[in-house]
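Just one protein chain is left out here, and the rest sit where they should.
When the chains are written out, they are named A, B and C in that same order, and each has its own residue count from 1.
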Amino acid sequence: MLLREVGYARPGSLGEAIELLAADDGARALAGGQTLINVMKARAGSPDALVDLAGIEELRGIELGADGTLEIGAMTTYTELVASGEARARPIIGEVCAQIADVQVRNRGTIGGNLCTSDPTNHLPPLMAALGARMTIQGAGGERTVPASEFFLGVYMTAVAPGELLTKITVPAGRGDGFAAVTLGVEGTCIASAAASVDGGVTIALGCVDAIPVVLQPASTDDDAVREAVREANLDPPSDVHASSEYRTHLAEVLAVRAVNQARS
Amino acid sequence: MNVSGERTFAAPRSAVWGVLNDPASMAKTMPGVESFDIHDELRWTANVKIPLGLGGLKMKIDMAKTEERAPEYAQLNIKGQGVGAMLSMITSFELGDVDGGTLMKWAADVKLAGPVGSMGQRVLQPIVNQQVQHVLSALDREVQAAVAGGAA
Amino acid sequence: MTTTTTVAPAETEAPEKTWSGQSVPRKEDRRLVQGQGVFVDDIKRHGMGFIHFVRSPYAHAHISSLDVSKAEELPGVYGTLTGEEVAALTDPFFQISSVPGGNIKDYALAVGKVRYVGEAVVAVVAETRELARDASELVEIEYEPLAAVTDARHARDKGSPTIHEDAGGNLMWHGTYEWGDLDAAFAEADKIVKIDELHFHRFNSTPLECDGALVEYNRGTAQWTIHTNNQFPGFAAIMMGPAMRTGLDKLRFVTQDIGGGFGNKITSHPQLVACCLLARKLRRPVQWTEWRTDFHMSMSHGNERWFHETEVAVRSDGTLLGFRTKALDDAGAWLRYEPLGGVIWAQVAPGMYKWRNIRVDFTQVATNKAPVSPNRGYSRMQQLWFTERVIDIVAHELDLDPVEVRKRNYIKVEDMPYETPNGCVYDSGDYSQMLDIALGLVDYPNVAQRRSEAQARGKLLGFGIGSTLDSGTNNFAQSRMINPELQFSGNNEVATVKLDIFGEIVVTLGTTPQGQGHETTAAQVVADILKCSVDDVHVRAGHDSYWNSHAGFSGTYASQFAVTGLSAVKGATEMLAVEIKKLAGAVFGGVPEEALELADGGVRIKESPDAFLPFMACGAIINANNAGLPEDLGVTLNCRYVYRPPFELPDIEKKFGNLTLTYATQIHVAVIEIDPETGYYDIVDYAAVDDCGKRINPQIVEGQVMGATAQALGAATHESFVYDEDGNLLTPNFYDYHVPHALDMPPLQTGSLESPSPFTPLGTKGMGEGGGAGIHAVCAAVQDALRGHGDAIVWDSSNPYHRVWEMLQHPVEAGGRVTVVDA
Partner (left out) sequence: MSTVTNSRSISVTINGTTYEREVEARKLLIHFIRDDLDQTGSHIGCDTGNCGACSVIVDGSLVKSCMMLAVQADGATIETVEGLADGEELSKLQQAFKDHHALQCGYCTPGMLMSATALLRENPHPSEHEIKKAIQGNICRCTGYWNIFAAVKAASE
């Protein structure tokens, strides 16, 4: 419950934030804090300094391009995504965000934080992977864009290097999406999850079965093809108190089918 | 938790063995090493900061070689004490010749306790796998470097 | 949301309107809804230091070295306390158990060895909470890890590590209970149903407020004031006094509001001793707040229990003749209240059924897990789950209707009061009628049709019953069945009611309420006797052992307030009523008591109501204007009454006798739907019917029923303290220990019956712990849903989705092992 001593800064601009992060490899960006502060409470991780992104306007807002492309600022909260008219261009985003944790967490937690935390039980890594989102990362050296498929490197690890920030998530146009999960209690933590998109080919991203989302591209949307694709992935999910590796492997198959069927309907 | 695997190095067994038994080059394979003290060829200590995305995990890690059959087998007993965690690990590797290089069969029994444990098993197993992969690829680099160095 | 059905009381109400029986809004609520309650962490004192406990990361290890110097050097640190100091300054806690468990030496902090992950090893005190934790990281402890025992079934294996050398092994307590004639029962049986193994899992009620204390030490009087949320100060005192080598009156326990207890706040005495020693050592008040993860790792797990080699003697028609089983109870690392669980279950040995022949071989062992201690339904829940599982397994194996089997074997209303094979007396109740009410609430006749509708939707529908007893008001003499040396028996509770100088009615209780509404129900009882409004009755909030209104068994636990607490209130108020009349009689010039009556906040002469003396005048006369009153008046208007339930000493040899005064009844039914692809299930329909005799405040009673039900549903589905083989707790906080949230709650219908207890002054029964019925109902519903889909037998009380899925996939391996043989 009690944090180790930590430094804090609240920069007003992106440039300042990146400077502060680059100045100390022990510094971490503080977005909504709904994971980071808990980890610090457990003293399971202790940044030397927190760079609070709350004051940076550039990181907020949702824009819908003429071609239906969504550009979502990394500091956009789940609540903002649920309420956003623009975000309805890709309805699954609001639907899934509405299932994350609870009102309080949705009011503080951000899409950028959810992705950068890269906790295997998070909802958005598999969803963004399935939607083919692109992540814009900014550092001292400038800006680069990384596809979701290359963004996640491991638990709590992403392509965002020390001294860099995830600034924007770009989601291409589309509507044929689905998401299915078995959670701990109703709308609780994911035990296993699957996101699917059938816009231009079939893409499935499985959550909770590995450190990062497992992305699959089955031959078709048929149940059998989907099940086949999951089996061929030779998943070796972690076991924990909520699910054996065998159970998670099975759920991955069931949920992939459900996500694809939702995406088709 | 038990993790194990195999890895083939495009290098002669002697080179691989050399790296695995040289604390200095082993140090280069460990994640986030900040300092390293060699007590004798059987015991050494590393101060590491395992780079977790949410802030590093500082640990003092004592390693002791408990068994050795050069140039094929060694077992290490590793104890880590950190603020967030207690690590205890027994790891062993066995080297064998295969065409094109050396096959290393390795296994580790990892026990992690303390606040980090309270973060939930769901993240621990992937984190351990992650760090193991890190060590193995670093090992690869070290072996290649050793081979290159030896050639030069 | 919820609907309620109430069947008219068996006995007709008195015509006169009384406060008792009304859902009077709670007096407590006004402060609580405004955030004006005073909970233990709200209390501050000048110069206080904050305690942080350094806890063991190992389940079992020798402490080879321990150095606090670096921690003490940190600026802002006031000091530390180590196990060595504790061992020098205190004696081991008194052990309830006979040998071998009685030989273990338990101190406030680990001495020389740690025995579970989370055990307190060192306490650090600093100027701020954060600094105390910082300093705790500077405490240097070297451990030599030892192999851990985490499975009670292997605790006594050859070569299994010994947790308590003093006990010479991991066996803590063993006793054999046998009543009736087992051989005859099994000879008479048509069938014998054999169940290899049943497992009741580890969980507790996780009160939302964890434990805590603020302790002040008065050097001049050598007296400690312990502001704490311990829910059984009487027990804490007898544990702490001797250990601290001090008199009990040196330990003043003070409480106002407690954020839930459910039994889990009975055994905080080790931490309280550490706080007391630190307050004295550091010459300043010290404050301890337990965090959630500390609580989960170290405090009050419910008893985990195995039942092996169960054999049930039954006739082909489902008549139950008897059973024998081997109960194996996992006490965790210390006996903090144990092995009382080894006898408490016997209060409900036969459950609600008529079988007369019972043999239970009870063994309790230590493991390297958190110590167990009372948890809502303490030890009886395990036994009732066992009897309910047996009933449904028998019904399943003999292809009988679970409703019929229950009705055939239930103790009947005409059998009441009913003496069980072990001499307990069930006071009243009509189980069959309650079952009918419950079945009506879930539209039982249509279950078959709903089952096929669910099937059409790809869901497996299951229906299950849980019928339980909530035995209230212990006869503490049962502790002698555990240890004949013990000198405990009976029970008691105190209340003091006084008329103050300005006529204010002041009620002081001996209890430590945690949300049960004692201030309200006590006021209802007082108002009925003094013929005034509940608003005129001031009931003091909380507990203070210096109020002199408590006795040895005072506290709030084991479903007894409605009996012991309110009977004490009744007794004290009746004494006061008599004194008021005596006084008035004298003031009116020798009017006899019987000619007087209480009314409208005063006392008057029945025949000439104008002769009226308001309470204010009575209070003023006795307290401040008493010249000329008759010498022998004998009136103080300050009446302390100790209620003592009518108990006898049981026969310790035969383990026979009445162990509790009242038996409230609960019948729950659950209808669930399982998604066979994932094992995920929803409770689609649920009914809870409760009979706790006379209800002083029906709304409060129903609230208890609902809360107990929710806890049971949580325990049945996700709540479980799971350890890995190294003794790490895998569910150490609300991340992985999932308690029910609003969205998890099923539709609930409640019903009630009132069968007043013939044995209590108010006809009340203890209640509030009966929710275990929900665990049984869910287990039965899952087993019912799996019928025809592998027919797995539910053998564990914890059934999360993955276990349900495993039972569907591998019914034989994942299900229980049962055989039926012809006798």
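Annotations for the structure displayed:
Throughout what follows, a residue touches a chain if its C-beta (ideal position, glycine included) is under 8 Å from a C-beta of that chain, and two chains touch if they have at least 3 such contacts.
Note that the structure is predicted; figures quoted are calculated from it, not measured.
Contacts of the undisplayed chain with the visible chains, over the whole complex, involve A, C.
When the missing chain is restored to the complex, the residue among C:242, C:703 or C:761 that touches it is C:703. Here one chain is not drawn; of A:12, A:91 or A:162, the residue touching it is A:12.
Screening C:711, C:760 or C:783 against the full complex identifies C:711 as the residue touching the chain left out.
Residue in contact with the omitted chain (choice from C:83, C:515 or C:602): C:515. Against the chain not shown here, chain A presents residues 1-12, 16, 19-20, 24, 27, 30, 33-34, 37-38, 40-42, 49-52, 54, 79, 101-105, 107-108, 187. Within chain C, the residues in touch with the undisplayed chain are 1-2, 23, 25-26, 28-39, 41-42, 44, 129-130, 205-210, 257-260, 262, 289, 291-293, 514-517, 699-700, 702-704, 706-707, 709-711, 733-735, 739-743, 745, 748.
Note that in this section only the chains that are shown with their structure count from here on.
Simply put, of A-B and B-C, more C-beta pairs touch at A-B. The distance from the centre of chain A to the centre of chain C, each centre being the mean of the chain's C-alpha atoms, comes to 43 Å. Averaged C-alpha coordinates give centres for chain B and chain C that are 50 Å from one another.
Each of residues 137, 293, 730, 735-736 in chain C touches at least two other chains. Shared interface positions of chain B, defined as residues touching 2 or more other chains, are 83, 115, 118-121. In the complex of the two chains, the chain C residues touching chain A come out as 52, 129-130, 132-134, 137, 291-293, 677-680, 717-718, 720, 722, 730-731, 735-736, 738, 740-741, 743-744, 800-802, 805-806.
Of all residues in chain B, those touching chain A in their complex are 51-57, 83-85, 115-116, 118-123, 125-127, 129-130.
Those residues of chain C whose C-beta lies close enough to touch chain B in the complex are 57-58, 117, 137, 145, 293, 726, 728, 730, 732-733, 735-736.
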